[in-house]
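Beneath this line is the structure, given in structure tokens, with notes to follow.
All protein chains of the complex are present and in place, except for one that has been dropped.
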Amino acid sequence: MNIMAILGSSRRNGNTEYLVDRALSGVAFKKRFLLDYQINPIIDKRHTSEGFSKVDDDYERLFAEFMKQDIIIFATPLYWFGMSGQLKLFFDRWSQYMRDDKYDFKHLMSRKKAYVIVTGDNPNPKIAALPLIQQFQHIFTYTGVQFADYIIGQGNKPEEIKNDSFSLHTATSWNKEFTEVTKLK
Amino acid sequence: MNIMAILGSSRRNGNTEYLVDRALSGVAFKKRFLLDYQINPIIDKRHTSEGFSKVDDDYERLFAEFMKQDIIIFATPLYWFGMSGQLKLFFDRWSQYMRDDKYDFKHLMSRKKAYVIVTGDNPNPKIAALPLIQQFQHIFTYTGVQFADYIIGQGNKPEEIKNDSFSLHTATSWNKEFTEVTKLK
Amino acid sequence: MNIMAILGSSRRNGNTEYLVDRALSGVAFKKRFLLDYQINPIIDKRHTSEGFSKVDDDYERLFAEFMKQDIIIFATPLYWFGMSGQLKLFFDRWSQYMRDDKYDFKHLMSRKKAYVIVTGDNPNPKIAALPLIQQFQHIFTYTGVQFADYIIGQGNKPEEIKNDSFSLHTATSWNKEFTEVTKLK
Partner (left out) sequence: MNIMAILGSSRRNGNTEYLVDRALSGVAFKKRFLLDYQINPIIDKRHTSEGFSKVDDDYERLFAEFMKQDIIIFATPLYWFGMSGQLKLFFDRWSQYMRDDKYDFKHLMSRKKAYVIVTGDNPNPKIAALPLIQQFQHIFTYTGVQFADYIIGQGNKPEEIKNDSFSLHTATSWNKEFTEVTKLK
């Protein structure tokens, strides 16, 4: 059982990372900060004769690793009522590789399970993040990924998430699940 | 009356541009393709003592021009049930400049009027784009921008939008408005 | 090809009916005002041993007719950011009959095609009605009904819809489709 957390935040040690760490405490997983990767915006070549061309950045390396996972935790602060631009670039490039036979995109995606962590503060993220949760739902329905659960955490300044007992409670319950499934072979 | 269209598409001559051109036919406006600008992801420094640092890219130049506009047309293809990553990066960086006294962000934003053009194809964008329209609504409500209207156009391959008579109809009616308001002075 | 329009409005000759009539001009169809039927709220008996009991109202008569249709136009004013209570009662009672072998609910629903007309005024219904459109989408996805298209019309006082050229344009194009399909045998 391979687990990866993809963090779309623009800084380390933030509230999203805090929830990721709590959910995965004691569990073996890969933690990938998008800020450590150079990911270029997609150049849409679906309708050109030559098709997509190779892009000289860090994306494919990360994507190849991502495709091998069974469980993904997508974690992002709520920026302007959506996922961070960094994380959006990560999704946009799927369009390039979903057509690449090398990755068997459709089949492998349909076997994945996704968890989403969003944190924000003002206005109330439990309302402000709803379009983003719906966007994730559309993405997962379209690709066949199972949308297991999500947390909308409240916190802005570093550490504030520690006061959000609901988010902590849910992260802890995920931790039990993740501990269970990684015990099994 | 200053009008600017911001195109988040990754290619020229696409369906979003077609609708932009139709809506603004015969009207003086600035047309800005985000693909012509190097825009870096935001590095969140709100909670550091030094604050945001100057970023060496094309963003501030575009942003300064953007702030002078009265009417903005945000145009983006629907990528993974959201705006393009390119356009998201444009919004994310607002967080840096909204705190900058030089720009009087709050006051100037509250005087702007926004129009949104989204195009997509499969699944049906009139459903698939709804979370994105709601995200725009939150952004505009938060900043005080007036959300005048939106078009969800159907089309994937170049030129397909020409078959979407509803979108064309609305673009034409916007054109009348834009022609009117730019005549006044 | 059987077509039925179900009107959830609490008055006749309103804006929703105007759009229904335009969309179905010259086409044979059944027009059903929910205000002509006594429809009781559902009493949930799914978890009782005796199951649902017969309800003494007009619902089943309407429902039986509804099940025979191929195309349904659901038309409702936007009341408090949702469908009218009258129309909601119509949907709620599905829970009773979807378990009734007599109606072959699942199979028959999955062959239907639905169109939705919503009208409202202030605030802007093109934003205010989006949760309702998403609710319809969930209902249709769950039951297998094809969600063909929707109109969000702007108008409050009687006749105001006549100024909403976009809605009229769409209703006219539906009319062409309905005229076509009813010509075929």
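Letters A, B and C mark the chains in the order given here, with residues in each chain numbered from 1 onward.
Just so we're on the same page, a residue touches a chain if its C-beta (ideal position, glycine included) is under 8 Å from a C-beta of that chain, and two chains touch if they have at least 3 such contacts.
Bear in mind the structure is a predicted one, so any value in this text is a computation, not a measurement.
> Could you tell me which shown chains are touched by the chain that is not displayed?
Per the touch rule above, the missing chain touches A, C.
> For the chain left off this view, which of A:L35, A:L89 or A:L130 is in contact with it?
A:L130
> Using the definition of touch stated at the top, determine which of A:D36, A:E65, A:D100 or A:D149 touches the missing chain.
Selected residue, touching the omitted chain: A:D149.
> Out of C:I6, C:L24, C:I71 or C:L89, point to the residue that touches the absent chain in the complete complex.
In the complete complex, the chain left out is touched by residue C:L89.
> Which residues does chain C use to touch the chain missing from this display?
9-11, 14, 35, 41-45, 47, 77, 79-86, 88-89, 91-92, 94-95, 123, 128, 130-132, 134-135, 138-139, 142, 157-158
> Would you write out the residues of chain A that touch the absent chain, in ascending order?
Here the touching residues of chain A are 124, 126-127, 130, 133-134, 137, 147, 149-150, 165-166, 169-170, 173.
As a working rule, only the chains that are shown with their structure count from here on.
> Quick check on chain B against chain C: do more than half of the interface residue numbers occur in both copies, making it same, or fewer, making it different?
same
> Calculate how many whole Å lie between the centre of chain A and the centre of chain B, each centre taken as the average of the chain's C-alpha atoms.
Those two chain centres are 25 Å apart.
> Two or more other chains in contact with one residue: find those residues in chain B.
130, 134
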